[in-house]
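Working notes, structure below.
With one protein chain withheld, the remaining protein chains of the complex are depicted in position.
Order of writing sets the chain letters: A, B and C. Residues in each chain are counted from 1.
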Amino acid sequence: MATRRFRADAPELDAFYERLAGADLQPLWLQENLMPLAPPRDAWLHRWPAAEYRELAARSGALVSVERGGDRRVLGLCNPGLGGLPYATPTLWAGVQFLNGGELAPAHRHSPNALRFVLEGRGTWTTVDADPVAMEPGDLVLTPSWAWHSHVNVADEPMLWFDGLDIPLALSLDAVFFEPGPDERPRPGEGRAPGELAFGTSPGLVPNRDRPAAPHSPLVRYPWEATDRALDALLAAEGGAGPADLRFVDPTTGRDVTPTMRCTMMRLVPGTALSHDRVPGSAVRVVFRGSGTVDLQGRREAYGPGDVIAIPSWSECRLEADERTDLFGLSDAPVFEALGFDRPPPAV
Amino acid sequence: MATRRFRADAPELDAFYERLAGADLQPLWLQENLMPLAPPRDAWLHRWPAAEYRELAARSGALVSVERGGDRRVLGLCNPGLGGLPYATPTLWAGVQFLNGGELAPAHRHSPNALRFVLEGRGTWTTVDADPVAMEPGDLVLTPSWAWHSHVNVADEPMLWFDGLDIPLALSLDAVFFEPGPDERPRPGEGRAPGELAFGTSPGLVPNRDRPAAPHSPLVRYPWEATDRALDALLAAEGGAGPADLRFVDPTTGRDVTPTMRCTMMRLVPGTALSHDRVPGSAVRVVFRGSGTVDLQGRREAYGPGDVIAIPSWSECRLEADERTDLFGLSDAPVFEALGFDRPPPAV
Amino acid sequence: MATRRFRADAPELDAFYERLAGADLQPLWLQENLMPLAPPRDAWLHRWPAAEYRELAARSGALVSVERGGDRRVLGLCNPGLGGLPYATPTLWAGVQFLNGGELAPAHRHSPNALRFVLEGRGTWTTVDADPVAMEPGDLVLTPSWAWHSHVNVADEPMLWFDGLDIPLALSLDAVFFEPGPDERPRPGEGRAPGELAFGTSPGLVPNRDRPAAPHSPLVRYPWEATDRALDALLAAEGGAGPADLRFVDPTTGRDVTPTMRCTMMRLVPGTALSHDRVPGSAVRVVFRGSGTVDLQGRREAYGPGDVIAIPSWSECRLEADERTDLFGLSDAPVFEALGFDRPPPAV
Partner (left out) sequence: MATRRFRADAPELDAFYERLAGADLQPLWLQENLMPLAPPRDAWLHRWPAAEYRELAARSGALVSVERGGDRRVLGLCNPGLGGLPYATPTLWAGVQFLNGGELAPAHRHSPNALRFVLEGRGTWTTVDADPVAMEPGDLVLTPSWAWHSHVNVADEPMLWFDGLDIPLALSLDAVFFEPGPDERPRPGEGRAPGELAFGTSPGLVPNRDRPAAPHSPLVRYPWEATDRALDALLAAEGGAGPADLRFVDPTTGRDVTPTMRCTMMRLVPGTALSHDRVPGSAVRVVFRGSGTVDLQGRREAYGPGDVIAIPSWSECRLEADERTDLFGLSDAPVFEALGFDRPPPAV
């Protein structure tokens, strides 16, 4: 197949362009969007209301078996500006996963990094490599690149959680590998997994040995109780007006929990606002608790618990909290920093 | 616009899928290529013969003015497997730039990193920020992210060089910024620019001060004479059978010349072969000198000076050198390493 | 003054050596200990019993005012092998500091890094730069290089703590600077200081901003309650036999709490032993709680709460716990690692 994306504008050029196409060449001077003055923001600044996806997720739980779902029953949040691609932003996949009581999402592993932020329910254990890890509302659970993972719901009630992955990034790099796992049903855990005990008990205390070679955090669960406490403490440390803004890090390095995604949790005090300034790089925010109003480039919308907002590169938005609001955040900032694309943007 | 990329297979599901689309949601279980077992290799293992692009580049020099070319007269090498996108691989832009004697490609700057590998001609000066830098065959010249750069050909003869950029990567990240520069004609240089003198004179000797804050190499020209000498020396150091394989690095850090692209130069001895094994990540190779045969997944083709070969992620290829062959290489390896996607691939 | 440390052994050499001395030169061939086959271990493997220093510290509290003590009432633990130098090992200063109820050890700062491990009492606040930090038994409190610090005991009862500093190292480098502070009496704090709130509340959660430029941890207090909990958790994670061995780290980097000293806390289960193998580098261990027997190169001694043991470079020792034993540890391991002197020792 030859490249044919352009049209000539003179007979002589017609013939020339035809020859170029035959040689798998394209004239740069006919490319219009190769070097925009700033990120084009095809992706929309967009909100998915929880009320809508929650009901549809429950419906999918009734209509579609997990097996049918390629091992996972997930609804992908599709940014309306991306031409039908199932991505929340050009680098980030976001979805909501629904697992009925008693169901199993069987083991597999993949090079994309994944993380789960629990929205509703309890009783599911995510087995990461060998260790079963509990999932409760507000918990962040990591299933890093190439770690085996499965989810088993041992409760009677369904569970719903937010999934964040770097699938669009990994796909654009041709970096995706996948391997299905064995069919065995993993056993649920009891209490905290070894990694939680060793790395997740007290701040600034880690096992006294050389750090593991893995590029991801040895801590795979950040329980809500600890996050909630840290939000309160940071608010107090900074005088109470907020917002308190925490970053989830690998306790052995202080680096982001995965090489591709930064995770944060922010607490807004009622009556205050959060301004997300224009930066290179995109983000997704999940309202864990609270309500207020979000300004999506002029459209003002009410937000409430569970709502998900996609913020494309070089976009601005603003949240005004009526109730105390806790926001889980996910962004591709580590990618921009590692590749040098994070520098203060020019005066565009 | 709502997402509509799927089709249901039962009346009940029909309605359900319709509702999902209306809510900007997509069922993961209908996504077929989201998690391939290995990189799908849509991109082809492909060769662009120099004979073909050289003649077309010269023709473009007669037909199209630089100004018309959006400031640059470049033919982009379009990988036939990428559906018409003007990219050599999913992360790398490759092109050939043609500048007639006396012509000017005026100043601009952009967040994508760029590099030039000179194929033919001499007499062009690339001004990088304030400093004019010479360009001669075999030279590698960097114009890193957000550095102002222009090219002026003060000779009578045209010049032809290879352009490598991380445009596809930067676009997929929504990380592209661009700024046109002033119209002034930059002055050609005399001898070596200050950065070449300070950082490019002797190995292992750098100015005795803290390293500059810039994320790219302070050395922007790697002259062919030095590369040629280093290839001979490395061959001698390793016993002569080769291939000698050199990496261009920032002399103040030993890191790749840009955060996104690794540059290498390899010398094959006649009668020997180079096997490019399957790795995550893509590459482009430019034959600077020499000839032989390349095996492109079963298609055996003769190669010669100036030919460009795209090697997608997870592809293999093999070159057999009839004549001593010098290969310039460009890859996205630093991206894979920084993001943790470079690990030994699984047994796929 | 000329060097005169050698004696000649022949008339001709006599004269020659005399001339060398006059020129401030010394023949390497007369130096006997310049290159020992292994660290000479002048320093002793030595134990200071708490019963002894505790009584003497209390006595100093009665006899000597703080002001008289150069601002600090400290008894330095002097390794008997170091010829009278007041050092625990060739790189580490160790001492016990005694502060009566109501007393103030006024503010000063110095380039050596200091840390406090609290043995007995409560009611003292250490002000680190602006922030008052509580001190309770088992707490580790850092007063890093060049941070202002004072100690004020607002209780009625005296306090006793262990001081660890890198004074011998800093002195040997000619790196010591000191500055006395103002005479003002600092106010005691209330609850936790801002740094404790922001960095010390939950593992793996730090303020979402670029890390501070300081080379030391932003967390300056590691309270015993958190350490105790982490020891139990690590024992559980590793199966219960122990020893549990924790490292105190900067939560923003995972690195040691100071660039020169590693701090650890170890818990031994009754009936188990700890073998300290020969490594390059020296250490000091403080028994916080527990009792048992320590083998000091053949001398077996009973140990109990508060005892301090110095372990010189390339020495071995062994502790056998009769009661559950918690050991605070201090070592110069970060220095050896940073300077490349930590590598697996040769077969000496």
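One rule holds in what follows: a contact is a pair of C-beta atoms (placed from the backbone, for glycine too) under 8 Å apart; a residue touches a chain by one contact, two chains touch by 3 or more.
As the structure is a computational prediction, the values presented were derived from the model and not from experiment.
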_Chains shown that the absent chain touches, full complex_ = B, C
*Out of B:L20, B:V118 or B:L219, which is the one that touches the chain we can't see?*
B:L219
*Check the options C:V128, C:L169, C:L234 or C:A321 and report the residue that touches the missing chain.*
C:L169
*Of B:V64, B:A214 or B:A230, which one is in contact with the hidden chain?*
B:A230
*For subunit B, the residues touching the chain missing from this view*: 192, 194-195, 197-209, 211, 217, 219, 222, 226-227, 229-230, 233-234, 236-238, 245-254, 257, 264-266
*asked:* Contact with the hidden chain only, please: which subunit C residues?
replied: 1-5, 12-13, 16, 19-20, 23-29, 31, 34-41, 43, 46, 48, 52-53, 56, 59-60, 63-64, 68-70, 72-81, 83-86, 89-91, 95, 110-113, 145-146, 167-179, 215-216, 258-260, 280-282, 312-314, 332, 335-336, 338-341, 343, 345-346, 348
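Just so we're on the same page, only the chains that are shown with their structure count from here on.
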_On the document's contact criterion, could you list the chains that touch subunit A and likewise touch subunit C?_
none
*Which chain maximises the distance between its CA centroid and that of subunit C?*
B
_Taking the mean of the CA coordinates per chain, how far is subunit A from subunit C in Å?_
44
*Approximate Å spacing (C-alpha centroids) for the pair subunit B, subunit C*: 53
_Counting only Cα atoms for the centres, state how far subunit A is from subunit B in Å._
30
